[in-house]
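Note that this complex is displayed minus one protein chain, with the remaining chains in position.
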Amino acid sequence: MAITLAEANRMVQAAVAKADELSVKVSIAVCDAGGNLLAFNRMQGASAVSATVAQGKAAASAGFGRASGTLQADSPVIQSVIATMGGRMLPAQGAVPVLKDGEVVGAIGGSGATSQQDEECAQAGSAAL
Amino acid sequence: MAITLAEANRMVQAAVAKADELSVKVSIAVCDAGGNLLAFNRMQGASAVSATVAQGKAAASAGFGRASGTLQADSPVIQSVIATMGGRMLPAQGAVPVLKDGEVVGAIGGSGATSQQDEECAQAGSAAL
Amino acid sequence: MAITLAEANRMVQAAVAKADELSVKVSIAVCDAGGNLLAFNRMQGASAVSATVAQGKAAASAGFGRASGTLQADSPVIQSVIATMGGRMLPAQGAVPVLKDGEVVGAIGGSGATSQQDEECAQAGSAAL
Partner (left out) sequence: MAITLAEANRMVQAAVAKADELSVKVSIAVCDAGGNLLAFNRMQGASAVSATVAQGKAAASAGFGRASGTLQADSPVIQSVIATMGGRMLPAQGAVPVLKDGEVVGAIGGSGATSQQDEECAQAGSAAL
């Protein structure tokens, strides 16, 4: 039930298309359930750091199984979990989990615009699955 | 007076049975008094991160000798203790200590559902001892 | 194609049975492709640290897609990879990858006896899939 590469690329393209529609420049990352990258695109004009941030948001969303924007970033518990998971998760708005048959199989995350817009792009990508 | 492997496995099974009853998907960890793992199961559908979180909650509960949900996560003292223990404890609800003759011999922790449900599963496991 | 919990538990039991046959005491960990735990048992008499070591070996084997004993532990490259993956992998003999249709879906690792025996237990577990 994992996300296939074809599906991941389709999600990336749909998210980038949404960013075009919103006239913003973003990085889009699709990862598997363990937070490791499957497909990625950074639009011209999106910052260098957005490449890492998009991956971190997606890993957080996949790891916790919910939208990264619902994670309380200043919670000592959330911070402790992130530390024990190697520090590779970013608990900030912009990523949503990807489900198949009700099971979290990965996540898609955006970065580069406002957090709200990042998540909108991620949701458009997720909807393309 | 340590927890035997047979006991640990019985506790894991009882906790998983409780999760089934609650229709939630969880990771269940049983550890010894030092916080090191004895037995573990992650149900299909429970997030990858729940595997680490369940162990961290159990280690916190065993280490402090009380339900992990009673630990004040933002206390600098609690955080310092956790740091000196290598950062492997999670002071969040979901684990309860396991006692024999009034002595803490370990703990059982759950992760993957709500903190309340995680603890309910852990308690069901503890009761099976 | 992920490892089911039933399969993971069957693998753990087969590895423990092999340890009994060899008269050694081990921890056995089965993890998914991302290195996160699925099922675990520590036999009475196996050291506390074997609980963490078995998980680290399994994560290394799953991550690199080969027996953890074939990883060159003193290679700066291997060490760098482990660091970027959050330090949770142990490049030491005792774990083997678990494959379905030629794809790495996880790994099983042992710790507590000699590295050679640890791997023998892991292989017996893998064969029970």
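So that you can tell them apart, the chains are marked A, B and C in the order they are listed, and the count of residues begins at 1 in each.
Just so it is clear, a contact is a pair of C-beta atoms (placed from the backbone, for glycine too) under 8 Å apart; a residue touches a chain by one contact, two chains touch by 3 or more.
None of these values were measured; they are calculated from a predicted model.
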| item | value |
| --- | --- |
| Which displayed chains the unshown chain touches | A, C |
| For chain C, the residues touching the chain missing from this view | 33-35, 62-65, 75-77, 80-81, 83-85, 102-104 |
| Positions on chain A contacted by the hidden chain, ascending | 2, 4-5, 8-9, 27, 32, 34, 36-44, 48-49, 51-52, 55 |
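Everything that follows uses one rule, which is that only the chains that are shown with their structure count from here on.
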| item | value |
| --- | --- |
| Angle, in degrees to the nearest 5, of the Cα rotation that carries chain B onto chain C | 180 |
| Between chain C and chain A, distance of the C-alpha-averaged centres to the nearest whole Å | 30 |
| Chain B and chain C, separation of their C-alpha mean positions in angstrom | 22 |
| Residue numbers of chain A (touch at least two other chains) | 33-35, 85 |
